[in-house]
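Apart from one protein chain that is not included, each protein chain of the complex appears where it belongs.
Per-chain residue numbering starts at 1, and chain names A, B and C are given in the order in which the chains are listed.
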Amino acid sequence: MSLDQADPIFVGGTVGKSVAKPDNLEKVQGRAEYIADLYRPGMLHGAILASPHAHARINGYDLTDALDAPGVVAIITGDDVGDGRMGAFIKDEHAIAKGKVLYVGEPVAAVAARTEEEARQACRLIRVEYEELPAVLSPEAGLEPDAPILHEKLSEYIKVFDAGSEGNLCSRTELSEGDVDAAWADCDVIVEDEFTTQPQAHVSMEPCGALAEVDATGRVTLWSANQSVFRVQANVCESLGLPMSKLRSLTPRVGAGFGNKMEPHIQPITVALAMKAKRPVKLILSREEDFEMVRARHPYRVRMKTGAKADGTLVARDCEVLVDCGAFADDSPGVLGYSLLMCGGPYRIPNLRASGRLVYTNKLRFGAFRGFGNPQVLFAGEQQIDQIGDKLGLDPFEIRRRNMLQEGDQWFVGPRIGSNGLARCMDAVEEAAKGPRADGSPRNFGLSVTAHISGLLGTGAIVRMLEDGTISLNTGATDIGQGSDTVLAQICAEELKLPFDQVVVASPDTDGSPYNWGTTASRVTYTTGRAVKAAAGKVVEQAMDHAAEMLDCDVEDLELREGGRIGQRGSNTDVTFAEISGRAHWAVGGPLVGSETLVFDEPTHDPKRAIALGLPFPRIGVFSFAALGVDIDIDDTSGQVTVHEAWSAADVGRAINPRLVDVQLHGGFVQGLGYALYEEMVWDGARLANPSLMDYKVPTARDVPDAIHTFIIEDPDPTGPFGAKGAGEIGLNTVPGAIANAVAKATSARHTDLPLTGERVLDGMLGPDPSQD
Amino acid sequence: MMAKKVLHSLTLNGEQVDVATPSGATLLETLREDLRVLSSKRGCNQGVCGACTLLVDGKPVRACLTLTARCEGHEIQTVDGMGEDHVMATLQRHMVESGGVQCGFCTGGVLISARELLAEDPMPSREAVKTALSGNVCRCTGYRTIVDAVVGAAEELAQ
Amino acid sequence: MTEVLSPETVEDAVALLAEHEEAMPLSGGATLIAMRNASLVEPTHLVSLDRIAALRGITRTEEGGFRIGAMTRHCETAACADLTGSFYVLRRAAGMIANRVVRNMGTMGGSVANADPAADYLPALACCDAVLDIAGPEGRRQLSILDYVEDWYETALEEGEIITAITLPAPVEASSTYRKIARVSGDYATASCAMSLDADGQGLRVAIGACGPGPLRDRDGEAALRGKLDDPAAVAEFAGRLVALADPVDDVRGSAEYRLRLIPRLVTSVLSELTQQKEMA
């Protein structure tokens, strides 16, 4: 039996069922089209010349030889783009280096030629005259009084919030509640440390790419690997000075994102090339370029101090972070602000102060990455909770239970918490992990808990009933493989009481889709799901009005029945969606379309309880919760840590599709495992020393334990669609903290630096001096 | 001047295919740029990620490390051309149903590696599945659902 | 652009390499094509060795050892049930190279010729006292694996020479194994240890990988250790001699200090593994 004749997979399907994603079929058959798989008539291939310098002025270009090279049609440099600058929070970035280069690997010129090989060869013939400048390679160096300045015109840039930018300081945020300085006197136990975390690469399996084409009127169509067609549109238009109406942004299948494809990569360059070449141009990054010129997770320096009473009650925490921004602001101000909002963890800490600085350096931009600043502060915070517990003789569950946020509490600086399943998450982990291993040996157990938001910014949905009563759903949300199209179709189908397979999801298209900020911030299920549910509800209302007329009764007497029928209560008579839609299309009222737009608009900051300066997200979202327990082994010879067993529980409000939630928890755990144990981007001076999968290693199937147990906890959020909250990031946040706590238990050594390599753990076990072995 | 092309005669998914491809081209380049067979993906071009994995004479190899010139006289199979293969179809169905597919970029390579494993070892342990798939990097799933799919397909095929 | 040439004899291959200045021999391609894809090498000609029948197969030698053709794939070595006792280390190392797919492509000759200090075969072959069969413009010659690596990525292989086979001498009664410390499955070694323990429990052969330009082997130290394997101080002294021979790099896999620290730990731990195996048997 071939797959095409297989049993229908999409039978029925409503909220709470693990419907298989429809896109799985074309993916297993090798027929899914990603950006690199698109070809257009007359299409050229692009390649990029990257900067060899960390910081240099560009004094000129000599393109003579490159233009003469075989197959070359067009070349663009900074001279081809205007003064436009793009950026989510601070508009500081040109489409391509203009006037200066700010990091090794930054695009300086791009070539369009008949083949990729010809384009790459031609790049080598471009001569750029540089005047080298001293480089800033760490945030500390960037804050020195005589530091070289990356952005001389920083004060003139457009900023969307009170960033406090100055010199190389990109932004700063300060939040506080209570009186931290006075509170230390009330503490019986105080722990204090400095923690560092490393840069991590996203390593989406699909490298970034784009394809642009200009039509006869000069309007651009742009396909690209992205997490938001709308952010692509905005960034390209801002950086190239195009009216937004002149650019249509689309997306093929996307080979994952994890934050890497949310803000721009090479879309503006590809558009500029296509405009100059007057031919379609496709530009696909190599893996090495994807490492060097897109973005990565921020390295953090976290100074944290936490105090508690003798009974374990937390009294105060002070958290100060210094964050490497890289060359451009990108999402960094948001990451800084968010990590500070989250640095207290899901605990009641009456006196809490968080401050941070984000500093420009001559490295690639750091930006959004699953967790968005939360894993870095959590690595510090969750270790300090354990340290306090250890000092007071309270086990990891107990110290957390005594302090966790309760129903009705507000989060740090003020946001409302809709529902809180943290206690149930901890119960699930504790119950499953209790006792020794199957062979009777004791566990090396570590625990970490977390909260994460889902929400933020604008979203919309359009639900259209087609003539035959089936449904077209259009949200503009990019499905990056995680299954948001499936989840949104489930929400839509549920609201309309239709089988899942009667809802089709339109591909995001800035021409035809309602605005969607993006597939990011664990937000699509919650935010877009709300819009979908409301829009579908409006279609039901319209259908009810038709049905009332068709059945000659009051709307109040009608009920929506399974399978697309509306009937009179207590009677068998009903009308089908097909009959209703036909009537609407051809006779009365017009086609049935329900639409809804919304923006998450509950304020983050409650001025009555907290002081907040430089808060980049004034309206943030609702809270999901999670707990992770790990039981680890440490190799005596090498110090390497492996996970023996893990228990990951997450409160996602309501699992619209439990299997997809489960895969998020597994995938997040394994990506977090790489982050906790060995993934690290290493710089040799200004050069990234390991921009390849040979040298930068991510976990393989053999590095992952079989025994990862997931627990989906459902504590419905009153505002979420069917109670749902986000699940995309929360499974990663807890991994470094839980493993660090387990390592501390197994070796009696606390580690303040990530990743927890065999080398570090062995040093912790034996002391740093090998001659003492 | 276009790069010099060389004519090769290949056997692709059971069919004879003549293709002109740049001399020294890898099979990945030839398949994608000259034949528009797109199921092998370029994830790293270094042989590490596994997204380009395909079968040559029934053995999984990296298309990005294989020269087209060396493939004459050998049987090449790609995932898009294997729908009629009962074992592959069963694996595909289990991948669809178990949630082993997320972004899908690694999926074709994963299926090729799994197909060869089941040819060698029809009832593999989970450990054996992980070993067979250790050269196919997946950044989305955490591997659990993929291993479930391969084990599930093997169990079904054994019945 | 690279032209691919496919000779059918060793002599033709050697002649083609001599004829074209920027020609390189191509065995499995697992490393060389990856380097070419990254523009690290840009040969005008690749002399493909895959049609040369004389480079294939694992055969017994008259002395009771083995001749492993240079084009033998890692998967074939890993699956060769005849490689037992003191040669099991080679099977084990072959099975740990990269991953199953790359093991279908890469060859022993190619790996040895590339002489990556962190690759798995060199320490395993050093532990087996292997000999390389080499063909070149000046004819054929043999070279001990212990004399092969001269410096970082520099070997005794002359311009235009290729490795045709790896010869293992008559086996000794011993058990052997290979242990590798690596960040993830399939990574190059941070440090590795190939060891073979004589059946009488008296003698030991040890080669350490990834801690210098080539494998570390101390035959004088092994002789001095003979008969003292149950004396921890003697083992520690022996391991100390290996540490003194080491010249490890600092890189993304680990610091030089870490590698130095791993050497004695690997020696002790692998020795105890082999000793336990012997006691169980």
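Points to keep in mind about this one:
Following the convention adopted for this analysis, a residue touches a chain if its C-beta (ideal position, glycine included) is under 8 Å from a C-beta of that chain, and two chains touch if they have at least 3 such contacts.
Keep this in mind: contacts and distances are computed from a predicted model.
Between the listed names "Amino acid/amide ABC transporter membrane protein 2, HAAT family", "NADH-quinone oxidoreductase subunit J", "Carbon monoxide dehydrogenase" or "Urea transport system permease protein", the UniProt record for the complex's undisplayed chain reads "Carbon monoxide dehydrogenase". Touched by the hidden chain within the whole complex are the displayed chains A, C. Residue-wise, the contact with the chain that is not shown comes from C:41, picked out of C:41, C:172 or C:199.
Check A:209, A:252 or A:691 against the missing chain and you find that the one touching it is A:691. In the complete complex, the residue from C:63, C:82, C:138 or C:154 that touches the missing chain is C:154.
Residues of subunit C that touch the chain left out of the display are 24, 32, 35, 38-42, 114-115, 117, 151-154, 213, 247, 249-252.
Contact between subunit A and the unshown chain involves residues 50, 52-53, 104, 123-125, 132, 288, 682, 684-687, 689-692, 695.
Please note the rule applied: only the chains that are shown with their structure count from here on.
Inter-chain contacts peak for the pair A-B.
Chain centres here are Cα means. That of subunit A falls 43 Å from that of subunit C. Contact of a single residue of subunit B with at least two other chains is seen at positions 3, 22, 45-46, 131, 134-136. Shared interface positions of subunit C, defined as residues touching 2 or more other chains, are 34, 38, 99, 185-186.
Listing the residues of subunit A that touch subunit C in their complex gives 288, 636-638, 640, 678, 680, 682, 689-690, 692, 694-703, 757-759, 762, 766, 770, 773.
The part of subunit B that touches subunit A in the complex is made up of residues 1-3, 22, 32-33, 36, 38-39, 41-46, 48-49, 51, 78-80, 83-84, 86, 89, 91-93, 95-97, 99, 101-108, 111, 126, 129-131, 133-147.
Within the complex formed with subunit B, the residues of subunit C that make contact are 1-4, 6, 26, 29-30, 33-34, 37-38, 46, 48, 50, 98-102, 104-105, 185-186.
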